[in-house]
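To keep things clear, I will list the structure first and then write my remarks on it.
Note that this complex is displayed minus one protein chain, with the remaining chains in position.
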Amino acid sequence: MTDPAFVVIAAATVIGAIMAVEARDLVYGAASLGISFLGVAALFILLDATYVAVFQIAVYIGAVVVLILFTVMLVGPVKGEAPMELKRTSLFAAVLVSMFLGIGGSLANANAFPGADMCGASCDLQKLSQTLLVNYGTQLEVLSFVLVAAVIGALTLAKAEKD
Amino acid sequence: MVDLPPDPISMTIAIMTSPLFLKIAIFPGLTSIGIIAAVLTWLDRKITARVQLRIGPQYVSPLGGILQSFADLIKLAFKELIIPEKADRFFFVLAPVFGLVLGAGLIGLIPFSPESLISNVEVGLPVFLAFVTLSPTLVLLAGWSANSKYPFIGGLRSLFQQTGYEIPLWLSSLGVVMMAGTFNLTKIIQAQSTGWFIIPQLLGAIIFLVTSVAEQERIPFDLPEAEPEIIMGWQAEYPGFLFLAAQGAGFVKLYAFSALFTTIYLGGYLGPGPLPPLFWSLFKTTIMVVLVILLRGAFGRVRLDQLLRYGWTLLLGLAIVNIGITYFLIVGFPTI
Partner (left out) sequence: MVAEGIPELVYYLGFVLVNTLALVLILILLVSPRDRKPTPEKRAPFESGQIAVGRGRTRFIIQYYPYLLMFVVYDVVAMFLFAWALNLRALGAAGTVPVFIFVTVLLVPLGYALHLANRPENW
């Protein structure tokens, strides 16, 4: 019924996310997060959104994970504990959430967006660019302000306080 | 793609003789990547030696020691794998191996000739650059995992260097995308049939060259492996085969970046007359490789704060200027 590639990739994504949350050693957690992002990029490819997938890899794994790793390495390791520890309750919670997502997902899929413009294998990058910049130009500007706010905020927070 | 016969053995044979598999396994795929990386190691040592008025490798074969790197490969493969006591084994082993895989993935995107292309991905150029963007993560993990002062400092320096020069790399190649109107590397080559992009994109090409040398951690940007200061930087603790992987990944990246430069600025496999396209792409790539290697003999090392300052102000500014120039060229002369 479902594409085996999808099942494998989705499993990898979810397992990566679970490990990212559960890992004791934060560096392992950040690396698992990177794997999870890789899974998301693969899912984008399955959805014929190759442009988004490529930039998912470049921005999320290439930049965000690096930033997280750098910050985590600052904190230092939790001494004397194994890097990974799966408690029974968190495993149960993970299975439950996956079941809900799976059921919800198949319900959504069954009535998915009839008549929507499904992008085939020859997905038009030109059209993507056109839509993004012309139709959503205002949103792009708002996005730029969000980014500016994020940067200035992060820099200000990270600055040492003058005593 | 291929009509696979039902039983496993003839299916295996069918896959192995299919053109795609041969391309992946032999040329421009894995076997040729290995051989070319080994030859480039030798070439680097030989050219650097000649620039420094030495001879370089000379004993291992009659032809100027060209088999030296193969001898080194065999030697390193059989060396004992000593992993430092407090090191994080998982990332320690994984990081250089992944670096090698990443480098090989880069080569798969380059069209060496209209037939020798492993994958004609429509978003070819961003995929290449995205894979390059993954490399600071690996080096940071490699430096951290050794749990030793010098590799760690080297890993951090490498992180700042590579991330700092990543953005000018993206933005300088943006000029090529503007002119060609596509991300597909084969179409970019074909768009250069009226003129190689290096001429209108001279500024962009220079920025691309400088930033790609910084990405490869080659001299003059070899601060992360500065020998007199921090031994070998993030590679310091790596034994035998892992050291081979770390060094080999560097030379595969040299090959990949030079090949990309010829593809997007020098017209790739386009070339006159009776010589086959494959010859032209390899010839131009070799010229770029030699150019980058010569830089090693000519320059001193850039200090980290200078490097970051110039990367983020000068190079980024010039890249944006290049985008502006290209924009006005396209608007002014719509026939380019």
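List of remarks:
A and B label the chains in the order they appear, each numbered from 1.
The rule we apply is simple: a residue touches a chain if its C-beta (ideal position, glycine included) is under 8 Å from a C-beta of that chain, and two chains touch if they have at least 3 such contacts.
Remember, predicted model here, so these are calculated numbers, not experimental data.
Taking every chain of the complex into account, the chain not shown here touches A, B. From the set B:A146, B:I264, B:V302 or B:L315, the residue in touch with the chain omitted from the display is B:A146, counting the whole complex. In the full complex, chain B makes contact with the omitted chain through residues 1, 20-21, 24-25, 29-30, 77-86, 93, 97, 100-101, 104-105, 108, 117-122, 126-127, 133, 144, 146-150, 152-153, 156-157, 159-160, 163-164, 166-167, 170-171, 174, 177-178, 181-183, 231, 236-237, 240-241, 245, 304-305, 308-309, 312-313, 316, 320, 323, 327, 330, 334. What chain A contributes to its contact with the hidden chain is residues 5, 42, 45-46, 48, 50-51, 55, 58-59, 62-64, 66-67, 70, 73-74, 76, 121-123, 125-126, 128-130, 132-134, 137-138, 140-141, 143-145, 147-148, 150-152, 154-155, 158-160.
What we mean here is this: only the chains that are shown with their structure count from here on.
If you average the CA atoms of chain A and of chain B, the two centres end up 27 Å from each other.
Listing the residues of chain A that touch chain B in their complex gives 27-28, 31, 34, 50-51, 54-55, 57-58, 61-63, 65-66, 69-70, 73, 125. Of all residues in chain B, only 88, 90-91, 121-123, 126-127, 129-131, 133-134, 136-137, 140-141, 144, 159, 163, 166, 182-183 touch chain A in the complex they form.
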